[in-house]
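Every protein chain but one is kept in place in this view of the complex.
Right after this comes subunit A.
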Amino acid sequence: LLDFTFRRMLLSDEEFDELCFEFGLELDEITSEKEIISKEQGDCKASEASDIILYKIDVPANRYDLLCLEGLVRGLQVFKNKLEAPRYRRVRPASGEPQKLIITKETAAVRPHAVAAVLRNITFTQERYDSFIELQEKLHQNICRKRSLVAIGTHDLDTISGPFTFTAKPPAQICFKPLNQTKEYTAAELMTLYKTDSHLRHYLHIIEDKPVYPVIHDRNGIVLSMPPIINGDHSKINLKTKNVFIECTAMDLTKAKIVLDMMVTMFSEYCSQPFSLFHVNSRELAYRTETLSSDFINRKVGINESTEKIAQLLTKMCLKSTATGAGDEIEVEIPPTRSDVIHACDIMEDAAIAYGFNNIVRTTPRTYTVANQFPLNKLTELLRQDLAAAGFTEALNFALCSQEDIADKLGKKIEDTKAIHISNPKTAEFQVARTTLLPGLLKTIAANRKMPLPLKLFEISDVVLKDQKKDVGARNSRRFCAVYYSKSPGFEVIHGLLDRTMQLLEVKPGSTDGYHIRAAEDSTFFPGRCAEIFARGQSVGRLGVLHPDVITRFELTMPCSALEMDLEPFL
């Protein structure tokens, strides 16, 4: 489909890729249905598939106007000066009153907002129809946050008659024939029916627990839809539909308006009066005018262009702009398709894109500053070097781990750790943040048992501890941990490393101003083989020979001694 468009622009694949890059799109892949099927299921299955070239393009997350082919083509053609940005118009029906949508107060309990519009005398083809349905689905997944914020319903206006009513009723009182079903169901029955529907079951939770369900019906009580779940079968659209009634029900009115505007502006191209649409309840199309100066844009981007030139650049981005003549003032019209433009800086960005990011001269700011290291990181950097020089190899382990790693395996209770807990871990590996570096080092040894002994490892990293005194209720603590793993426990090696570390930190042996170790009880260590480390009278950590149960739980077989201490007291 896209093939058609850029062939018309006379671009090669490379030029099209270049254009995408310049415009901020990502041309992911050039492929065809045939190629996709042959890749996934083999050549024989693909033989009957279409060869039409497909362009997979990634669109920026805030550009809903580029989500469908119609909008993307329009955007690129305007950008390449092949087309003038269309002016979307709200019109009144030639005869009779505009349609009305009445919103009753009951909706407040479940889904308080609704907006609607009509596309008249539209001509669908199979391609246009598919694109229409696809845009609806993309918006549902995207800005509508899987229908939770906004849900879109489209109907054949000629099968129903206004005014329409958006209300909310107890599930038992809603009864209609839903899309593509042969009989009527109550809302309660529908919820059961769709429990097993691979597509619809994901939306049921949005209203399931509510006392009332939202419903839209026409003047004769014909149900159009039960948003955000399903439309009625009666008003379903097809290729022959001439007049489309589009309703958006929502939790967020701003988003509902964006979504509705997107649906109607994109497809009004196919109406008998192109780019004309009918807003229900007489809402105007959301055009907005911003005034800014070319100086602002020049200053922010770092270019020096005339006011007229900048107005031209903006116009290329579907932001119709004119130099007012009053100084360097530019008037910019933001169309309803550009809901992403909410500030002058968004306009400035569009001017920069139209100018071409890569045409901007790269300059060096004259900002004069003196660099400072974060003292804790400076200490860490210096100490790491000397610990490696002392014969220990640096490990780097995850900050997240299982409860078991920091508690059970070390012979501790999880309640006694000050661990923070994660509420939504996908696996046990991410239950808590580590409160000690020891498990990571022991796991590193377990994964490297084929290496020659002794294994001497260290790590300096942060652990996380709950702390009421902090605004978030937790803090990091910088730790130093080292292990010695060999055929003999090597307590003297680890003890020697402590002595060396203290020497590096300029703390002398001694009980008051210096450091010393004192026998301690700790379930992680072998009884009688654990000591607490005191520095300048403060307990800073422990060292000792690990308990055989701990060694076994980490799937190790040799004796092991370890040291873990806080580094922050030595700043």
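Going forward, a contact is a pair of C-beta atoms (placed from the backbone, for glycine too) under 8 Å apart; a residue touches a chain by one contact, two chains touch by 3 or more; residues count from 1.
Going forward, contacts and distances are computed from a predicted model.
With the options "Dynein regulatory complex subunit 7", "Mitochondrial import inner membrane translocase subunit", "Elongator complex protein 5" or "Phenylalanine--tRNA ligase alpha subunit" in hand, the undepicted chain maps to the protein name "Phenylalanine--tRNA ligase alpha subunit" (source: UniProt).
In the complete assembly, the contact with the undisplayed chain comes from A:P365, out of A:G221, A:G325 or A:P365. Across A:V301, A:L410 or A:I533, the single residue that touches the chain missing here is A:V301. Interface note: of A:T123, A:T324, A:Q385 or A:Q538, the residue touching the hidden chain in the full complex is A:Q385. When the full complex is taken into account, the listed residue touching the unshown chain is A:K426, out of A:K105, A:H199, A:K413 or A:K426. Only one residue in the set A:M348, A:I406, A:I533 or A:A562 touches the chain that does not appear here, and it is A:M348.
Take subunit A: the residues that touch the chain left off the picture are 21-24, 26, 60-63, 145, 149, 252-255, 299-303, 340, 342-346, 348-349, 352-353, 357-358, 360-365, 367-374, 376-377, 381, 384-385, 387-400, 420-426, 429-430, 433, 440, 443-444, 446-448, 451, 455-456, 458, 462, 464, 466, 471-476, 478.
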